[in-house]
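Heads up, one of the protein chains got dropped from this complex, but the rest are sitting where they should.
We just call them A, B and C in the order they show up, numbering each chain from 1.
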Amino acid sequence: MASVAVLGASGYAGAIAAMLVHRHPFFELAHVTARSEAGARLEDLHPRTRVPLELESWDPRAHARVDAALVCWPHRVAAPAVAALRERGARVVDLSADFRLRDRGVYEDWYGAHGAPELFGEGVYGLTELNRDRIAAADLVANPGCYPTATLLALAPLARAGLIGDVVIDAKSGVSGAGREPTAATHFVSAHGNVTPYKVERHRHTPEIEQELAGLGAPVAVTFTPHLVPLSQGELVSCYVTPAREYTEDEVIGLYDGAYADEPFVELRLGAPGVAEVRETNYCRLSVHCDARTRRVLAFASIDNLWKGAASQAVQNLNAMFGRDEREGLA
Amino acid sequence: MASVAVLGASGYAGAIAAMLVHRHPFFELAHVTARSEAGARLEDLHPRTRVPLELESWDPRAHARVDAALVCWPHRVAAPAVAALRERGARVVDLSADFRLRDRGVYEDWYGAHGAPELFGEGVYGLTELNRDRIAAADLVANPGCYPTATLLALAPLARAGLIGDVVIDAKSGVSGAGREPTAATHFVSAHGNVTPYKVERHRHTPEIEQELAGLGAPVAVTFTPHLVPLSQGELVSCYVTPAREYTEDEVIGLYDGAYADEPFVELRLGAPGVAEVRETNYCRLSVHCDARTRRVLAFASIDNLWKGAASQAVQNLNAMFGRDEREGLA
Amino acid sequence: MASVAVLGASGYAGAIAAMLVHRHPFFELAHVTARSEAGARLEDLHPRTRVPLELESWDPRAHARVDAALVCWPHRVAAPAVAALRERGARVVDLSADFRLRDRGVYEDWYGAHGAPELFGEGVYGLTELNRDRIAAADLVANPGCYPTATLLALAPLARAGLIGDVVIDAKSGVSGAGREPTAATHFVSAHGNVTPYKVERHRHTPEIEQELAGLGAPVAVTFTPHLVPLSQGELVSCYVTPAREYTEDEVIGLYDGAYADEPFVELRLGAPGVAEVRETNYCRLSVHCDARTRRVLAFASIDNLWKGAASQAVQNLNAMFGRDEREGLA
Partner (left out) sequence: MASVAVLGASGYAGAIAAMLVHRHPFFELAHVTARSEAGARLEDLHPRTRVPLELESWDPRAHARVDAALVCWPHRVAAPAVAALRERGARVVDLSADFRLRDRGVYEDWYGAHGAPELFGEGVYGLTELNRDRIAAADLVANPGCYPTATLLALAPLARAGLIGDVVIDAKSGVSGAGREPTAATHFVSAHGNVTPYKVERHRHTPEIEQELAGLGAPVAVTFTPHLVPLSQGELVSCYVTPAREYTEDEVIGLYDGAYADEPFVELRLGAPGVAEVRETNYCRLSVHCDARTRRVLAFASIDNLWKGAASQAVQNLNAMFGRDEREGLA
């Protein structure tokens, strides 16, 4: 057994992370923290979790004495908590953006000053399927953003094969992606019966996608546009790749089979990957299509933005960090 | 032409009221006011209205010089504005609860101190179909609540015939009924995929329904329970009447035909009245059923809570007050 | 280990039943059958199940050699299959209506001729919480309808205490309750943005509710009206009880606490039980309210119509029949 604290358990992803740890056969949920809602029981705020623990105000002296922590706080606020946890030796999966980027200037351009500069760049990028050996050896894992998770799984086989010349990524996400804070945009009446692009040209997951694509062999400037669709949870990314070189359909299919045939949480399918099929699971569902007319390669991937896009991937990473079967607590 | 101001045009009902006045062949939209959003154009806040007017801060000296006003402010805040408008001679339809109740004690129990006590009880209850002669002669009309509108239309024929011994009213409403303010309950993720009863035993429309049923001949204590359903707009009331006396099905059907056959905005149907059928209209759709097994009479009514339950009924009343065809601007 | 066949696994409830058996630590999924879709893999028809078995045409000689079966066929078609299974000694949970009613005339009035008259009335009514001792000893369990499940859990404490004089039951159900067959009513465009009563006065769950209420001590003719709401899964019943005698609020709360405090799948709450809270679980969430004004008692219960209202309750019953912990495979 290993003790785990979940910081920021009152948010959507944090609550699910706490639930998954609470039900996990190896991990023990030691603390759940919240800033403004300390004192409430998690299952009263988030009934579906059925976690009867009380949310506590974060107190590093009391709560950092754990074997591991999942940090579900917003960027910039997360970094100092991560630092405090690392100082006491806890292994950390950080779900914020604070340890995902490796270029300090890029981080500052998109997010501002970093909250724990001494640790900047220390995180291992936690897209489990692409990075599991380094994750297994890591003490600090930067859990990917939801859009990068789906996008990189969709594009990795092409990127590694030098096939990406250019790419347009059109993403559709449920409203939980906008967070739990009630706003005009998250009001039911605004989002129901509606579809809208948002943060056109300026979504913060753009540099994260570009950094990781470059690392896989595709140093391209991507066009990434998210859209809000009337779902609670779930996300689909549609990737339109202009190839950098000639290819055959057999080659492309072989690349995906080779990459994912043995992956427990990637489901490669011929047909279109609906988001309902992965709701409340750690699965990513994928399809790839070679368009003979335009020579473009189209790759679609669906995930649950709060699960594989956040909380359950964090647990998958925690499993890897502690030498457990990646599927433990997630099947 | 008559000039009309709409106070509180930034809310859901107010915006629709402004739109209906703006498109009306006889009325002219002179002012739209808002408290916190003054300076914005109405069509930017509520694109569907396509009303290019700028929202102004309410200034009685400037804005009360109109022929009529629709007051779409919350209860207690509405009353003083109504008083200011009446003082300058403007005819008023007030959409708040401030002038609906006739018993001062009941008002204070449910709403607190009244904001214009000298006018208390001066409003004519504006359920057009039940009260049109008095509305035509009125200077101050209290537009009914959305639930009372549907409920009273569903029950009036039975009430007048002395048929109501007891009644259970189970209502289902879209989320716009909870107002435009973003809250935990109106967050898309809370309301989507969910159905919940709310304000059990204590919804403020209860005394309003009882007052008007009593006036129609049915002095009963009702059980009224609203439920939130995942719709933007629309409301269905299901009324379960324990009869006060013997009746035949023919009698009941005759009562409804007699009451509504010539009503332009009441649609009596054999089948169930879905709320989609009345969305963004001033119609109320009704069906009545006599259950031979239990002797209960079941009456169902659907309306759009923001239209017939608020804004369009206000315009229907305004038409009546100015001697216009009730359908003008609403067809 | 015990081998289990799921008949009718291509329907919504059957697919979930198959999934739950497939994941169950004690039961082994031996066969899944379908009528028109034999040959397909279950996970292709119902991706969320992730059950890689092929659907077979029902063949009693091959498929009845199991320790147990869950029969998810429609009424009248189910009975002969149940008979064939019982003949070979398989224990059966039947999810159809064929073995729920105990009065043959009532069955025939509502459903027509019975498909296995020699077994009529042999089923133990499988509402686990109310009947678990008899279920544990049974070879044939009649799994309750979804509406009776929620309604009887909501009303049992009052019924047993002689408190129910009369009751109105207003139910709201997601569209999966109408089955998987595409019809005008289940078309997305019909159901989305809509709420409608259906089968007013004539839903087949009415006699089932009355039979079981009578057995609990409340021989009343109920008014039961279901409504279709724009949800995939989930169901809320709102029960309005006119009491048969005086009572105190403390007494009522004591009745519910006494009945359910130790139930693993009944969650008694002060606030309103939203259906989202029980989605894809075996939980029933309940609240009870004593209305001092009208003396009525209001009880609300939410379940997932496909889980506790069908598939997961069937597995809960199977657990009981095989002497397993009721929660096994359902937590």
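Here is the rule we use: a residue touches a chain if its C-beta (ideal position, glycine included) is under 8 Å from a C-beta of that chain, and two chains touch if they have at least 3 such contacts.
Small disclaimer: the values here were computed from a predicted structure and weren't measured.
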Identified contact with the non-displayed chain, of A:33, A:128, A:151 or A:238: A:238
Candidates A:115, A:144 or A:273 - the one touching the absent chain: A:273
Residue among A:39, A:197 or A:219 touching the omitted chain: A:197
Residues in chain C touching the chain absent from view: 12, 175-176, 180, 182-184, 186-193, 230-233
Where the missing chain touches chain B, by residue: 23, 47-48, 193, 274, 276-277, 279-280, 285, 331
Interface residues of chain A (partner: the chain not displayed): 166, 168, 170, 172, 190, 193-198, 200-201, 221-223, 225, 227, 229-232, 234, 236, 238, 240, 242, 272-276, 279, 289, 291-294, 296, 298, 300, 302
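Please note the rule applied: only the chains that are shown with their structure count from here on.
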Highest C-beta pair count, chain pair: B-C
Centre-to-centre distance between chain C and chain A (centres being mean Cα positions), rounded to whole Å: 37
Chain A and chain B, separation of their C-alpha mean positions in angstrom: 46
Residues of chain A whose C-beta touches two or more other chains: 193
